[in-house]
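With one protein chain withheld, the remaining protein chains of the complex are depicted in position.
Order of writing sets the chain letters: A and B. Residues in each chain are counted from 1.
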Amino acid sequence: MKDTSSVEMKDTTSTEERGSEPGTPKEKAKIAAFLCRWCSYAGADLAGGSRRKYPPNIRIIRTPCSARINPLFVWKCLEEGLDGVLVSGCHPGECHYTEGNYHTRRTFAVFRKLLEYIGIEPERFHMSWVSAAEGDKWAEVVKEVAKIVESVGPNRYFPKGNENDGRGTS
Amino acid sequence: MVEELRKKAEELLRSGKVEAIIGYQRSNGSASTTPCFIEAEDEVTRLVWDEHCVYNLTLYLKEMKKKAGVVAKGCDAKAVVALIQENQIERDQVQIIGVECERQLDGKGRVLEKCKTCQVHIPGIYDVLIRSKTPTSKTEKEELAEEDDAVRELEAKPVSERWRFWQKQFEKCIRCYACRQICPLCYCPECITEKTMPQWILPSPSLKGNTAWNVVRAFHLAGRCVDCGECERVCPVGIPLRKLNKKLEKEIKTMFDYVPGLDPEKKPPLTDFRMDDPEEFVR
Partner (left out) sequence: MKRLLKKDELEKMVADLMENYDVIAPVLKEELIAFQPITRTDQILWDYPNSLKPVKEFFLPPREVLFRFKQGKAEPMSPAPKKRLIWGSRPCDARSLLLLDKVFLDETKDIYYFEKRENTLLIGLSCSDPQESCFCTSFGSGPHSKEGLDLLMTHLKDGTFVVESNSPRGEELVKGRGRVVNTKDEERQEKVKEEAEGKIERALQPDSFLEKLVNGFGSPYWDKACLQCISCGICRYLCPTCHCFDIADEDSERVRFWDACSFPNFTKMTSGENPRHTKRERFKQWYNHKFNYFKQNHGVFLCVGCGRCLRSCPVKIDFREVLDRIPAQTASPGGKG
């Protein structure tokens, strides 16, 4: 029920829209989505159940609460070459644990500023509130996020095999 | 000031209020100083105070197992506040010997960057205060204007240029962890870099690992860093770490109206929230 296989997967975006450069493998933007299990995950599930269409770029990871999403998760995704990250939880005031999402909000309000400051395009990190009843909103959010992430092109922060191996002269 | 400092230290030791004094002493006959730990009254003559006293000695409070007195400048005293806020030390376990300070010099005799924008020449928290005979010179307004310049300059650059700037800096990192070790607020018994299951941060000095380390270090101090600037001072390869710390300080001040190290009663901003926190970035 959780994964996007229940959603009709059809890539409607063209290569140009994704901002891929000529010569790069034609790959869809990959976006990790961390969803709290009580609201956003259920919302995504509802979107699937209601056969709402949205881009298949999203890889969903379920967490107990959005407050469980450590900024390191986001960092690791970007470090490993994912093109974007979405963090989603319950609307303020609706957290299953009363105040978890307020903490998430503060944490990422600061963390996104740090990412931007060290040179990560702000288009790569997104956050949303999606309730269990908002299947439609979930589909919209994914559409928007996928489009924005694709607009900045593939993640090239840490090209593979680019590390100094100590074999050269330095 | 030195005489007064020694006298106060001696009093504290004699009265039994503290069992040790953490202060500055001359380093091997040179002008520079090194931390000292004094337990006997007759040793207080080792204590010195001048513009070469750069260290943030409150660093040592976390490993002190006895009641200690610590010589603290304005910036250092803020770290004590943060440590109290985070339940790392008990207020009554430490005697703060505050010293008024104008500006301190680095190893090459240049005024430390942090001192140029200092706003706490007199510590905000102390048990004993040693005043300077020459009052500090700058007005608060001038200092505020200078404050964010370094950060603003970098913010104004395009995102790709910022990335290149920081990659060039992080590339130099040798992972000696002096920035972490000198930080009074880095007190985790086990640092995230030491965790291997899973290995969140690559341990070798690779660009990937270095970037992750520096990002995590900065973020973990968000809303806690009191800008004593010690991390930047000790970095052997000269990474401008304060540029990271100051950015987060600025954002937290703007978004949550919070300045670290001022009020021991307040909760640190990232353990706290308000219903109406900014959320314009949330969809």
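One rule holds for everything that comes next: a residue touches a chain if its C-beta (ideal position, glycine included) is under 8 Å from a C-beta of that chain, and two chains touch if they have at least 3 such contacts.
On a predicted model such as this, the values are computed, not experimentally measured, just so you know.
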Note to self: I'd like the shown chains that the missing chain touches, ordered by label.
What the structure shows: A, B
Notebook entry, point to check: Which is it among B:S32, B:Q88 or B:Q167 that touches the chain not included here?
Noted result: B:S32
Next item on the list: May I ask which residue of B:L12, B:V81, B:I182 or B:L244 touches the chain that does not appear here?
Entry: B:I182
Notebook entry, point to check: Which residues does chain B use to touch the chain missing from this display?
Noted result: 27-28, 32-37, 55, 59-60, 63, 168, 172, 174-178, 180-182, 194, 196, 199, 202-206, 209, 230, 233-234, 236-238
Margin query: To test your reading of the contact rule: which positions on chain A touch the chain that is missing from view?
Written below: 163-170
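By our rule, only the chains that are shown with their structure count from here on.
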Item checked: Chain centre separation in whole Å, for chain B relative to chain A (CA means) -> 35
Note to self: Per the contact definition, I'd like the list of chain B residues that touch chain A in the complex.
What the structure shows: 154-155, 159-167, 192, 200, 206-208, 211-212, 215-216, 218-219, 222-223, 244, 247-248, 251-252, 255-256, 269-275, 277-279, 281-283
Item checked: chain A to chain B touching residues, read off their complex -> 71-72, 75-76, 79, 92-93, 99, 102-103, 105-114, 116-122, 126-129, 141, 144-145, 157-158, 162-164
